[in-house]
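Left out: one protein chain. Kept in place: all the others.
And now, subunit A:
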Amino acid sequence: MSTATASQPSPRGPGAAGPVPGPAPDAELATSAANRAVGVRTYRPATGLGVLALVSFAVFALHASSRAVRFRFSGDGDVVRLPDAEVAAAPYAWAVTIVLVALAGYAAVRARKLPRWVVALAGFCFVTGFLVWIVGTAQTPSISVTALLAGSVALATPLVFGALGGLLCERSGVVNIAIEAQLLFGAFSAAIAATVSGSAWVGLLAAMAGSVLVSVLLAVFAIRYRVNQVIVGVVLNVLVSGLTGFLFATVLQPSAAAFNTPERLPHVRIPVLAEIPVVGPVLFDQSVIGYIMYAAVAVVWFALHRTRWGLRTRAVGEHPKAADTLGVSVNALRTRNVLLGGAVAGLGGAFYTLVSVSAFTRDMTAGSGYIALAALIFGRWNPVGALLASLLFGFASNLESILSFLGTPVPSQFLAMLPYVVTIMAVAGLVGRSRGPAASGEPYRKE
């Protein structure tokens, strides 16, 4: 913590080596000092914004393309058409840099936690600045905003479910590193069940069940036997990867028609709403799982903050002993929530085999579980935050594929790195503070 105490406890001052002549200090003063609040100064927000401003200056402004960047808001077949927007890359980059420098200066003078609008403004400036710069470097500096955003939502879907599943575990005090295993096993179960039964809906239920199975293992070892939760999670990830990989090679691949040709879940286009420019195609032209995702975020948020179950869940994740002394059964509640979290993460797994691709392949989740975990932390253990963080990561992934299509000179590996850089900055508390549930990862043992 880069914090410093701003006041000294005694009127005699610090470092008074040796005796101090003069009148005896007032005893009352000493007593009242016992409870004086000590001001805490922090320069973290200023540091974080400073780094953003520096990147903006050195990369966006100094290496700006001389061309104008075109953002397209409407496709050819749209009912309502919006005009395209053209932005001159260099002036915009300079404007963004100036704003960021100003915000960093404000943060440095203030030396306290920043108000939200500052963080939001800085985020918007940096992201748009980055976008204008990187599209400007492409061979065809023109990009469809609708396609960019719609793709982002699709890519974010499994991340949102994974993060929500992790959230249910962590808010009740169990660290869930096994989101990756839950997604993968969910995808695997969905593929087999949907193929065998011939119904995608059965596949969806199977995905939840398969993922709950992973949760059972996590709950047994982490809660019942109090094994280190991070280790259990990592072991489960490796176990599920190996198991599904083996079954894929021995069963699914040789007899794909019988086991690995799942039917897809229906795609639903909501009539009028889908015609709204930009927003319509992004929000109202989705797979079923996409709509379930919106509902899941709302339900989890409401349940966590507005119900008895939520109050107890949060208490158990923050101070299990307090909950116990009030008659809340800590480990039973944790177990229930870990299983519930598995079911939610399983829906994300189903996205891979029932929406995205119509077949299971080895390790097809490709580390999404870890990104979901990052989204959970970046979203500050809050359902809405997790949704937004997942969307940001989905956006970054989608940008990467679109830009390689447009032909940018920036290496795609660099773009793929971006979500993680953002995560590290968020977790390190450079932009605001991120505090998880206090008792997360600590097994509860009754005396």
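Basically, a contact is a pair of C-beta atoms (placed from the backbone, for glycine too) under 8 Å apart; a residue touches a chain by one contact, two chains touch by 3 or more; residues count from 1.
The rule is short, and it goes like this: contacts and distances are computed from a predicted model.
Student: Which protein name, taken from UniProt, belongs to the chain you can't see among "Transmembrane protein", "3-isopropylmalate dehydratase large subunit", "ABC transporter ATP-binding protein" or "NADH-quinone oxidoreductase subunit M"?
Tutor: "ABC transporter ATP-binding protein"
Student: Thinking of the whole complex, not just what is shown, which of A:252, A:323 or A:418 touches the missing chain?
Tutor: Candidates A:252, A:323 or A:418; residue touching the omitted chain: A:323.
Student: Thinking of the whole complex, not just what is shown, which of A:123, A:245, A:310 or A:441 touches the missing chain?
Tutor: A:310
Student: Which parts of subunit A are in contact with the chain that was left out?
Tutor: Listed in rising order, the touching residues are 5, 7-10, 12-27, 30-31, 33-38, 306-308, 310-312, 314-315, 318-319, 321-328, 438, 447.
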